[in-house]
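The complex appears here minus one protein chain, its other protein chains still in place.
Labels for the chains are A and B, by order of writing; each one numbers its residues from 1.
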Amino acid sequence: MEVSFGITGKDFVLFASDTSAARSIVRMKSNEDKQKVIGKHLVMAYSGEPGDTVQFAEYVERNLRLYQIRNHLPLRPSSAASWTRNQLATSLRSRKPYSVNLLLGGFDPTNTTPELYWIDYLGTLGVVPYAAHGYGAYFALSTMDRWHKPDMNLEEGLDLLRKCVDELEKRFIVNLGEFTVRVADKDGVRQVNLKSGEAVVPV
Amino acid sequence: MTSQGAKLSNYTGAPQQRSFNPYSDNGGTILAISSENFAIVAADTRQSEGYSIQTRYAKKCYQLTDEVVMAVVGFQADGTALAKRVKQRLEWYYHTHSEVPSLASIARMVQTMLYGKRFFPYYAHVILGGIDRDGTGAVYSFDPVGSYERESCRAAGAAQSLVQPFLDNMVYSKNQTADPSVAPLPKGERPVLPMETVLSLVIDAFTGATERHIEVGDGLQIWTIVKGEGAKLRELPLKRD
Partner (left out) sequence: MSIMELNGGSCVAMVGKGCVAIACDLRLGNQALTIACNHEKVFAATERTYYGLPGLASDTITVRDKLRQRVNLYAMKEERTIEPETFAHLVSSTLYERRFGPYFIEPVIAGINVKDEPFIAAMDLIGCLNFAKDFVVSGTASEKLFGMAESLWEPDLEAEDLFETISQTLLNAVDRDAYSGWGAVVWVIEKDKVTKRWLKARMD
């Protein structure tokens, strides 16, 4: 029942994830952050088997950090996505595969383009302008097909995101609660409030 | 060691299950194309079950009236039974009304006959070809429970997936951009195909299907139904391997 969205715009990438931590039919927590900032301009939204998700996300986070320490250079979004995909593809044919789906992306300062990668637990990698994981895909992808434009500014991007979330609230039988939204652009990564569009100051 | 008749399972009281499958698939492919004043209905003559050829000369086309031919593929027994009953209904109709029903009416009758066996269907895909009330060539295609539609070309049976894209391309001109030097046809209309062109399309479709599908081959029956001239059958050989 988890949902995550990713949208690229003119010079940014938007990520949105639901905040429910569910076990069976019970919501155990309603402020779970299912995203990780894995570089100065890099974000990863993850969903899947509870346990695997955090374990794998932290594994990716620490390895990307290690690369940066060793090489004094961070991996670019395309390389980070490629490495992460490879880990999942290798894991798929192991004794206990990770069951984690990802939206990985960010702003590449070297060529000043926003990039978004759709990755699933099989190690499938798609380079996409907008994407969704979970049941949200069945509701939001057509909305994104209709309204997405490659040269959108941040406000238009947030508007599209609101359209998608509204569609879920209207047609999806499960109430997912609030959404965590992050923006990755040339200035780095920041969390924003979906309703107001204002930056969220970490407590 | 227990003997054949004294197996433990015979005495445990466990329920014994038996089953009978009333259907079989006898392969083969049929195809029909219509044009302005004629229609062509064609079928190969191979009949098979699994990897065995039962006969190299089985008819899948039935002439129903002077200007209507029906082709059937799927389970041969159901196909012939259906054809027999359709012919019988047409004879009764002729005896009561002293006239032959139109292609559109026969198509509607076939639908009711197929849907009449909705819960024990004829395992048969039907295509009707002929001249309709308005004097144009027409093709009607059916699914086994009677959903039907008037079209201008349709393939069915074992090699449907091989033949239908070819017909889309050649008959409906799909993925072909129009010649800009020629004035475009009015919307909804498509170029009228002459008989020779359609005949060579049918032969190409079947030789292609014969080459790549094991259940298609042996012989080809082509019925040409021309307005005012009635139906004519021609037979051609296909590869027998």
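Methods note: a residue touches a chain if its C-beta (ideal position, glycine included) is under 8 Å from a C-beta of that chain, and two chains touch if they have at least 3 such contacts.
Here the structure is a predicted model, which is why all the values come from computation and not from measurement.
Enquirer: Could you run through the displayed chains and say which ones the absent chain touches?
Expert: Touched by the chain not displayed, across the whole complex: A, B.
Enquirer: Please pick, from B:K84, B:R118, B:R133 or B:K174, the residue that touches the omitted chain in the full complex.
Expert: Of all options in B:K84, B:R118, B:R133 or B:K174, contact with the hidden chain holds for B:K174.
Enquirer: Among B:V41, B:A156 or B:A205, which one touches the chain that has been omitted from the display?
Expert: B:A205
Enquirer: Of the residues listed, A:M1, A:A21, A:V54 or A:V128, which one is in contact with the missing chain?
Expert: A:V128
Enquirer: Which residues does chain B use to touch the chain missing from this display?
Expert: 159, 161-166, 168-169, 174-176, 204-205, 207-209, 211-212
Enquirer: Where does chain A touch the missing chain, residue by residue?
Expert: So the residues of chain A touching the missing chain come out as 85-86, 88-89, 92-93, 118, 120, 122-128, 131, 137-138, 141.
The rule is simple: only the chains that are shown with their structure count from here on.
Enquirer: So what's the Cα centroid distance for chain A and chain B, whole Å?
Expert: About 52 Å separates the centre of chain A from that of chain B.
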